[in-house]
Each structure stands twice: as structure tokens, then as C-alpha cells.
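Only one protein chain is missing; all other protein chains are in place.
And then chain A:
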Amino acid sequence: MAINQVPDHVPPEMVGDFSLFTSPGMSPTPNGDPHAAVACVHAGAPIFYSPCNTRPGRGTWVITRAADQRRVLQDTETFSSHRSTFASALGENWPMIPLELDPPAHRVFRSLLNPLLSPKRVTELEPTIRERAITLIEGIAASGTSCDVMKDFAFPFAVNIFLRFLGLPEHRLHTFVGWARDLLHGDDVRRPAAARTIVAFIDELAAMRRNRPVDDFMSFIVQAQVEGRRLTDEEVRGMGVLLFVAGLDTVATAIGFDLAYLARNIKDQDLLRSEPDRIVLAAEELLRAYPSVQMVRVAIKDIDFEGAPIRKGDYVSCAAMIANRDPAEFESPNTVDLSREANRHASFGYGPHRCLGSHLARREIVIGLEEWLARIPAFRIKEGTAPVAYGGHVFGIENLILDWS
């Protein structure tokens, strides 16, 4: 990873040594807790400059306070989301839509997609989600007293729901998960290769649905109208790629971290099993404790922000895992309190780009926990195994082997 020079306008005393990519606890660690490792930033300055805080090794400002992150993410006239993160892996420049468009252009596309994933629509999807969870968990319960949660439950559950939503063939689940893994967690060779594969796939799917529309997301997109016209090929691609990438491993990761927490905290596990009505609120607290993404913006004008001389072109990182441990926002932020009320966590972001899939994600997490706890007796991390957790661009967990023998 290239180490960049600190820009001249950054005062030396504002340079911090924390990085979501290179700090202790961020690389894959057996029994690691990258979220706890991140919380240490609150002992320091509320805003600092991290010289190496993106995957390609660029520096970013790091906004640690939840209130300041809210300001950044709500102020789209100063902090733009147009970064072409996906296209840049291909040496191209086109936005994922609506994420990498700024208002007012953003609004048109967001309005098109909002009804597809609204709270009302998600309620209609609930029976399908629950049926999928029950089928998987009953299969796991019938086949033994141990399983690899990510491989056997979290991914097949969350990715299947998402593929159905997109109208993609379920039998290719492992192929799609592999692409997403290479894209999000792969090296400099695998990442652009995965990006190319995904773009080709989305383009091909769009062409197929244009010729013969069916009842699915891509057919909806290719037939949709904005401002009295059809979408361009680039817009269709931008939306297809974003939905594909955004939905493939986030929910599975959340379920993994949640079940790892419950496996290590038997009292909380027992409480939720005996009083399942608590799961909705508990899921919010687990979302607060274990978010997986950071929002990055680029300044499009100079601004002095809470004492930081942010200049046009600077990157500004608003990591949910940092905001969610802000002691000014949350009482005892490093304690997981499953009955925490008024939990204004940042796990789905703030501002106009608030996660479009958040309502679906919440339902999947709650249903996943409900059905798991209803069917699997007291479970622990299997003796002799260690889940591997990591930080970076997207936080994650692997090798989560649970045992209930």
C-alpha cells in the first residue's frame, strides 16, 4: 500500500496515526474485535488527518464525532459523494447510482428506487424471508450440533433473499458471493478482474431484460422513466452494479457479528431466546456495535470544519464504527446494552444517501435472529476454533464455527 504525503495545508499537529486499514486489529485476526479497536480514536482529537486511510492508500480526514459526521453527510453542497469508486477500479469514470450522484440529480433516481425497498414493501417480503430462514436453520439443526455460520446460514440466507429481489438465478449464489468477495476484499489483481466480471454480467442482464422483460429489478430499471426519458446504458449499469455490490455481503456480515456476540455472551443469548420480543430493539444495538461500512466524501470546496482546514479535493471519512462509539452520542458506548433506547446509530449512514436497503436489512437481521434462537439451543464458539474478524474497507468475519452439543 503506497503511503501518501500529507498535503501541505494539513497542520502537522492534526495528523493522526489511526487508520481503518493499517492500525492494530484491522488485519484479519483470530478472535479479533476490530470494532473495539476502532473505539480508541475517541481518546484523541475529534478530527484528524490519517495519511493512509483508503484501500489505494490515500489520506483522509477522519471525523470521529457522530454529530460532525451528520453535518458532513447532510451537507452535500460541500461534501460530494461522486467518487466513481467502482469504475475507478477499471480505470473508468461513471457513478454508481444513486450513491455516487449528488442532489439534486440524486433525488430523481432515489425516488425511483425508494418504493421498491420501502418499509411497506419489506413487510410484504417478510413471509418469504422467514420461510427461507426456517428452511436453512431446520436443515442445520437436523444435520448436527455444529456449523459454519457464514457458509451454512448467513450467506445462503441473506444473499438468496437479495438475488430473488434482483431477479438473479439462485443456483449461481456461490459465484456471485465469490465476485463480491474479490471486489470488496481482493487484492490489486482480483479486484479489477471481479469489477470487470460484474459489469459484463450486469450489462448482459440489462440487454436480456430489455429484449424480454420479466417481473424483476433489472426489468423495472430498463423500462423506467426519469424526467420523461428512458435511462441511459450507463445509468442502468450504475444502478445495477450498486445494487449488486451493496446487497451481497452486508447483511450476512451483520448476522455473523451478531451471532458471534451472542455465542460469547450467554446471558444475552438466553434473554433473547426466552423473550424474543426484545430482538427488534437488540438488533438495533447490535447494528450500532457491529457496523461494516464507512462513508467517504470528497470536499468540493474549501471549508474550515471544526478547526480542520479541509480543502477542495480532500477525502473525508465518516466511519459508522467510529461514530457509533462516540461517548458524546451514546452512554457507555463500548458496552453492548441490548435494551438501549433511542439508538441513533450511524450504521446505515446519515443524509440523502442513507442506505436504501436498510429496511430490508433490518427485517432480515431480526428474522434471522428470531428463527435461529427459536431453533438452535444454547450455542458457543466451537472449542479449538477462532472466528477471524477484520477491519478495512468493509469489516467482516469468517470461520465462525458455532457448537451446541
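Everything that follows uses one rule, which is that a contact is a pair of C-beta atoms (placed from the backbone, for glycine too) under 8 Å apart; a residue touches a chain by one contact, two chains touch by 3 or more; residues count from 1.
The definition used in the following text is that contacts and distances are computed from a predicted model.
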Task: Name under which UniProt lists the unshown chain, selected from "Ferredoxin", "Alkaline phosphatase", "Na+/H+ antiporter subunit A" or "Response regulator" - done: "Ferredoxin"
Task: Contact partner of the left-out chain, one of A:A105, A:A193 or A:V280 - done: A:V280
TODO: Out of A:W179, A:F348 or A:F379, point to the residue that touches the absent chain in the complete complex.
DONE: A:F348
Task: Residue in contact with the excluded chain [from A:R70, A:R132 or A:K382] - done: A:R70
- [ ] In the full complex, which bits of chain A touch the chain not displayed? Write them out.
- [x] 70, 74, 111, 114-115, 118-120, 280, 341-346, 348, 350-352, 354, 358-359
